[in-house]
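What follows is chain A.
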Amino acid sequence: MPATLFIFLAVVSIITSLGVVVQRNPIHCLLALILTLIAIGALFLALDAVVVGFLQIIVYVGAIMVLFLFVIWLLNLQVEAVPTGSLAVKFFATIAAAGVAAELFVFFSKTTGALGGVTVAAGYGSIDSLAQTLFGQYLMAFETTSILLLVAVIGAVAIARRTIPERERDAPTRGTPT
Partner candidate 1 sequence: MGSGILTLLVFTPLVGALFVLLQQEERSIWNSAFIFSLLPLAISCYLFRAFDPSQAGYQFVEQFNWIPQFGISYHLGLDGISLVLVVLTTILISLSLLYSGGGDIDHRPREFCFFMLALETGLLGTLLAVDLFLFYMFWELMLFPMYFLIGIWGHGRPIYAAVKFVLYTMIGSFMMLAAIIYLVMTYHAHTGALTFDLPMLYNTQMTTTEARWMFAAFALAFAIKVPMWPVHTWLPDAHTNAPTAGSVILAGVMLKMGTYGFLRFAIPLFPAVAIEATPLFMALAVIGIIYGALVAMVQPDLKRLIAYSSVSHLGFVMLGIFAFNLQGIDGAVYQMLNHGISTGALFLLVGMIYLRRHTREISEFGGLWHSVPIYAAVFMLAMLSSIGLPGLNGFVGEFLIMLGSYVQSWQAVAFAVTGVILGALYMLWTYERVMYGPITKKVNETIRDLNAREIATMVPLMALMIVMGLYPNFIIRRMEPSIAEVIARVHSAQVRIDEEHRATHLAHTSFPFRQGKGLGVKSWGSNS
Partner candidate 2 sequence: MTVHFPALGLILLFPALGFLFNLFYGARWGRGWVNIVGPGVVFASFAIVVVAFIRLVTLPAGSVLSVTLWQWIHAGPFRADFTLQFDALSALMALVVTGVGALIHVYSVGYMAHDEDFARYFAYLNLFELSMLILVLADNLVFMFMGWEGVGLCSYLLISFWYANQSFAYAGRKAFVVNRVGDAGFLVGMFMIVAALGSHGLWTLNFAMLRANANLFTTQTATIAAILLVVGATGKSAQIPLYVWLPDAMVGPTPVSALIHAATMVTAGVYMVARLHFFFMLAPVAMELVATIGAVTAIYAASIALVQTDIKKVLAYSTISQLGYMFLGVGVGAFSAGIFHVMTHAFFKALLFLCAGSVIHALDGEQDMYKMGGLRTKLPITYETMFIATLTISAIPPFAGFFSKDQILESVYNSGHHGLWVLGIITAAMTSFYMFRLIFLTFFGDSRVDSEKVAHIHESPSVMTAPLIVLAVLSIAGGWVGLPEHVLWGNRLNAFLAPSVGEFTPIMQGGVFMLTGVSLGLAVLGIIAAWYFYLVAPGMPYLIAYQLQSAYNVMLNKYYVDELYNLIVTRPLFWISTMVLGRVVDSFIIDGLVDGAGLTVETGGQLSRRMETGNVQQYAFVYVLGVLAIVAYYLYLVTH
């Protein structure tokens, strides 16, 4: 991977991810997140992870992020009117996060090794090799994932389902704007 490309993608992903954290409007945050994901997807491609890179864009950006968007609209979230939380909390939180970053940087500065150090076999990152691994070595995990998704579906339905009628008599929920 050419350094320039990496630097470009890195800068983009960092700026956009910062955007997620600092913007007030949830929609803007989400858009920034989408950009980050796309940049990371591009990095995947540059790292010979072709399938995963496309999946990143299709699944993540295409599906998960849209889910977020739906929810934002569903809940009709607006710009946070005033910055909440005390300044001290923000200060310490920033320090802590910066501390995490700093510590990790120091750590990785201790590691060495060029990325291109290993010449990869042809077909590395292709859908074929991915499938070979997925259905060979990781068959169990793959199968289990189906269960996981099933659980997620059941759970999401169970918890987001509109309330049962009699419950409304007890404690009427406020109508959600649709």
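Quick note on selection: all candidates are chains of the complex that A comes from, given by their letters.
Definition applied: a contact is a pair of C-beta atoms (placed from the backbone, for glycine too) under 8 Å apart; a residue touches a chain by one contact, two chains touch by 3 or more; residues count from 1.
All of these numbers come straight from a predicted model, not from anything done at the bench.
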(message) Need the partner of chain A in this complex, chosen from 1 or 2. Which is it?
(response) 2
(message) So in the complex, the part of chain A that touches candidate 2 is made up of which residues?
(response) 85, 89, 92-93, 96-97, 99-100, 103-104, 106-107, 110
